[in-house]
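Provided herewith is a single structure, encoded as structure tokens, for subsequent inquiry.
Excluded from the complex is one protein chain; the other protein chains are retained at their positions.
Per-chain numbering from 1; labels A, B and C assigned in written order.
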Amino acid sequence: MIGYGFMGAAHSQGWRNARSFFDPPLRPRFAALGGRNRDAAGHLADRFDWPVVETDWRALIARDDVGIVDICTPGDTHAEIAIAALEAGKHVLCEKPLANSVAEAEAMAAAAETARARGIRSMLGFTYRRVPALTLARRLVAEGRIGELRHVRARYLQDWLGDPAAPYTWRMSRERAGSGALGDIGAHAVDITQYVTGEWITGVSGLTETFVRERPLADGSGGTGQVTVDDAAVFTARLGGGALASFEATRYATGRKNALRLELNGTRGSLAFDLEDLNVLHFHDATADTLTQGFTRILVTEAEHPYLDAWWPPGHGLGYEHAFAHQSVDLLTAIAEGTDPEPSFADGLRVQRLLAAVEESAAGNGVWTAVPTP
Amino acid sequence: MIGYGFMGAAHSQGWRNARSFFDPPLRPRFAALGGRNRDAAGHLADRFDWPVVETDWRALIARDDVGIVDICTPGDTHAEIAIAALEAGKHVLCEKPLANSVAEAEAMAAAAETARARGIRSMLGFTYRRVPALTLARRLVAEGRIGELRHVRARYLQDWLGDPAAPYTWRMSRERAGSGALGDIGAHAVDITQYVTGEWITGVSGLTETFVRERPLADGSGGTGQVTVDDAAVFTARLGGGALASFEATRYATGRKNALRLELNGTRGSLAFDLEDLNVLHFHDATADTLTQGFTRILVTEAEHPYLDAWWPPGHGLGYEHAFAHQSVDLLTAIAEGTDPEPSFADGLRVQRLLAAVEESAAGNGVWTAVPTP
Amino acid sequence: MIGYGFMGAAHSQGWRNARSFFDPPLRPRFAALGGRNRDAAGHLADRFDWPVVETDWRALIARDDVGIVDICTPGDTHAEIAIAALEAGKHVLCEKPLANSVAEAEAMAAAAETARARGIRSMLGFTYRRVPALTLARRLVAEGRIGELRHVRARYLQDWLGDPAAPYTWRMSRERAGSGALGDIGAHAVDITQYVTGEWITGVSGLTETFVRERPLADGSGGTGQVTVDDAAVFTARLGGGALASFEATRYATGRKNALRLELNGTRGSLAFDLEDLNVLHFHDATADTLTQGFTRILVTEAEHPYLDAWWPPGHGLGYEHAFAHQSVDLLTAIAEGTDPEPSFADGLRVQRLLAAVEESAAGNGVWTAVPTP
Partner (left out) sequence: MIGYGFMGAAHSQGWRNARSFFDPPLRPRFAALGGRNRDAAGHLADRFDWPVVETDWRALIARDDVGIVDICTPGDTHAEIAIAALEAGKHVLCEKPLANSVAEAEAMAAAAETARARGIRSMLGFTYRRVPALTLARRLVAEGRIGELRHVRARYLQDWLGDPAAPYTWRMSRERAGSGALGDIGAHAVDITQYVTGEWITGVSGLTETFVRERPLADGSGGTGQVTVDDAAVFTARLGGGALASFEATRYATGRKNALRLELNGTRGSLAFDLEDLNVLHFHDATADTLTQGFTRILVTEAEHPYLDAWWPPGHGLGYEHAFAHQSVDLLTAIAEGTDPEPSFADGLRVQRLLAAVEESAAGNGVWTAVPTP
């Protein structure tokens, strides 16, 4: 595994829990943790019993005892590391976003396709697909429980930049972060929509905004940094089946901490989800008796629900990190069975192209912009 | 009062309750009910003790005992009746939409302005402004409780056309209804947004859709009618103060019966409202102690809340029709005090222009379209 | 109608709306309003177009144009007025509580039984039975949708005495009010439980408490009044079918304004209701598919729901006062059809006996006390 920040801990926990709570056909073992900063990486290694720290990711990839490379570094390094790992014959799990540019993402998808021919697997970390409520949502849609899709409402709302005095960070630099709220969290809203509905978004019309263009540096120097990414993005869209959609991503939704919300309305029913209440899925069955119709609050903690038989009794909720264990299990299963794990790098590339289309539309003040689909 | 349908009953109840629960400076008295269909109008008159039924609205307007003309007819008749009533020196309350076209709306706004010079008052029936939770929301915004506005999420979701076999009605005809979900319910979302925020929408980028283009006639003939209005509309927008907004109006949101929803995020706080839970306003105060911050569910039924001291004890909720009483009281007060009631016909004209801009943008596939503001 | 306070307005509105929104077989007409205080009664009469005010209730009962006597006075006057009215051959609607003592309630029930033989109808104002969500709840229970009942949780929580400095009123005097929270609001919790479940409570074990025993007089004299009724009561109980129940009534539940809550758990399903959210009923169907089970939030505003076809379109909620119209309609229908309206005075007597049993148990520090059932 390469990376030792917030995602490094989440992935470490995911791998460990995959082994402790599931019976994956391959049992993961911590080989080595990669990180340029030996102290910081060492701290994480110490907490999670990573036996070795490698400060050079090339050395890590070259190790014989490494079979899977899990990339948790910032997005601008993904392409180089992932392509090298795939070429070295390692299976790859790469955190989202796939890359900071469409060009990089294309190169990664191509590398994954080439590796695939040799039996090397690659997977992108849109982890929220493995939140059981969303996995269940996809299943209900696939079974026709909401009928033909009419409407999508998807948004990812956070508020950590609501305060204009919050300090400047590298996430506000286009060079480093690629984009702002759109790429960081809007990407999740897009992926979840396409995953749950099983449909592609065919075009978008978007607006973006940077509310605060200059923020104080965190170093106390009194200097300021220029915010060169979007603070927020709103866009409308159409899906392949004809549904109308509305998307939003922002870091300024005061009081909304991690609200990845999805609502789908179909001819036979509806679904609603909010990541701030992640063990719950709301389902409206329009084919039920009129007298008792309504949105049913499904507590997705029954043994019959996706991934749940490995965990606790009903009503004993899961938290944020559990989806990382599900992701690890699914990747291990795919490797063992020789199948392709999802989401693929190609899926990630399509999301990148869609985000690029939103930026293009916003630059053209909302002009409709088609998105290439398979 | 002219009109005897759903709105006729709501307005009758509003006038009656204004007198029974408030002490308006002018006491309303039912003079005459206008309606082309004498039987249908007679039925309503009988239920609400309207002493006279007039089948010719011109005769009603001409009556000496009529001081206020309350227009509850379909939108294509508003302009003619309202202008005639104003010219006849009657105060006018006109149901929304102001008119079916911008041209008619302009003529009405001009007539209202002319009448105003003679002390004749006119008011538009965007009744939801008088739902106490929304009146309170405006007050909190005006007091600076949410700070500088960043985001608006406004939608009006219904589902009565979700079933493709639902019969054709005049509401699906562009000639009769002017527009579909956009004008019928989207207008409320727009008005409430501008009312609560105190800001104008300066431009829009929109998409509309007609999901079902042909529906069976209700006459059992086996024939079908062409749906020539929108079934749903989504649009993004910017407000005068720089906020990003997202709007939606639809009759296909399965399971959502009357969900006029508004969420506002500002630099100091947020507000959220849903008309399906109309006695409640959610308020997040970002200036409060971090340890106990969150969205507060305000049950807007205290005597201190707008309009509430006239009704029941705390916790004894109001229903849909109560806002009509508030509307009547406010109009009577304005007439008595010689002030201009709100919303004015000019406010309605601005909403019409905005809806026209959405349609223009949708015709241009989402191209940004500015909206004239005062 | 006799009484001009809060209940006088609610009942006036109920009768009026019964005629305006329903087609009762008998059309009610306002004959005369009774009230000892002519000014206060005159004020209400003026607002609701009562043509006559009678300051002597005997005179009102004696009027030929009075067919139904609606008693909205304090509980200590119910017995005398109701018995006289029934003897005078008038149908009677009596606000709850039936009386302040079991002895009075027995006399009233006997008078009602006697009058019944002459075709004179009597009805007790446990109005909440006509809140559509609770009427629907009863129907679902009766249809076996929750199976065999196991648990009842019923409580009525208010908070208007939470402040120890709130002034003394007659409601805190045992002589005037009979009892405190137990009789005032606990009675509703008991009636609703027996109504919805269709079972009798067979015994109770209760505790009561007076938290603040002395309160300042409202007259500003600096004097104080002794609180001689309960501030709160909690009791456990068993129902005829073997279910365990838990009840509570209090005026000290800070933040709960009018929370009459009922939850029922049965072998096949559960129901939950809260009067602060009165248009909603939660239903859990344990016979449904495990994957999508949960509590369904039924918005009880569809035309198929009890009483709803007379009101507004789906999602346009009702308020507190609408149940009074339903009560009036049902009484008028019973009179016209010669059937017995519910709840009867005998039902009220049984509730009185149950409340007396709670007080007896509390006096014995929780000792089990059986309740006589039919």
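Things worth noting here:
One rule holds in what follows: a residue touches a chain if its C-beta (ideal position, glycine included) is under 8 Å from a C-beta of that chain, and two chains touch if they have at least 3 such contacts.
The model shown is predicted, which means the values in this text are computed figures rather than measured ones.
Contacts of the undisplayed chain with the visible chains, over the whole complex, involve A, B, C. Shown as candidates are C:Ala9, C:Ala111, C:Val190 or C:Ala232; the residue that touches the absent chain is C:Ala232.
When the omitted chain is restored, the residue from C:Asn17, C:Thr250 or C:Ser328 that touches it is C:Thr250. Among the residues A:Arg19, A:Arg153, A:His188 or A:Arg215, only A:Arg19 touches the chain that is left out of the figure.
The hidden chain makes contact, of the residues A:Asn258, A:Thr292, A:Thr333 or A:Asn365, with A:Asn258.
The chain not shown here is touched by just one of C:Ser179, C:Asn258, C:Gln293 or C:Gln352, and that residue is C:Gln293.
Interface residues of chain B with the unshown chain, by the touch rule above, are 136, 140, 145, 283, 285, 290-299, 302, 304-305.
Against the chain not shown here, chain A presents residues 6, 9-10, 12-13, 16-17, 19-21, 47-48, 158, 160, 256-259, 275-278, 299, 301, 312-322.
Touching the omitted chain from chain C are residues 146, 150-151, 153, 155, 157, 159, 162-164, 205-207, 209, 211, 232, 234-236, 238, 242, 244-246, 248, 250, 252-256, 265-270, 284, 286, 293-295, 361, 365-368.
The rule we apply is simple: only the chains that are shown with their structure count from here on.
Averaged C-alpha coordinates put the centre of chain B at 36 Å from the centre of chain C.
Chain A and chain B have CA centres that are 40 Å apart.
Residues of chain C in contact with at least two other chains: 299.
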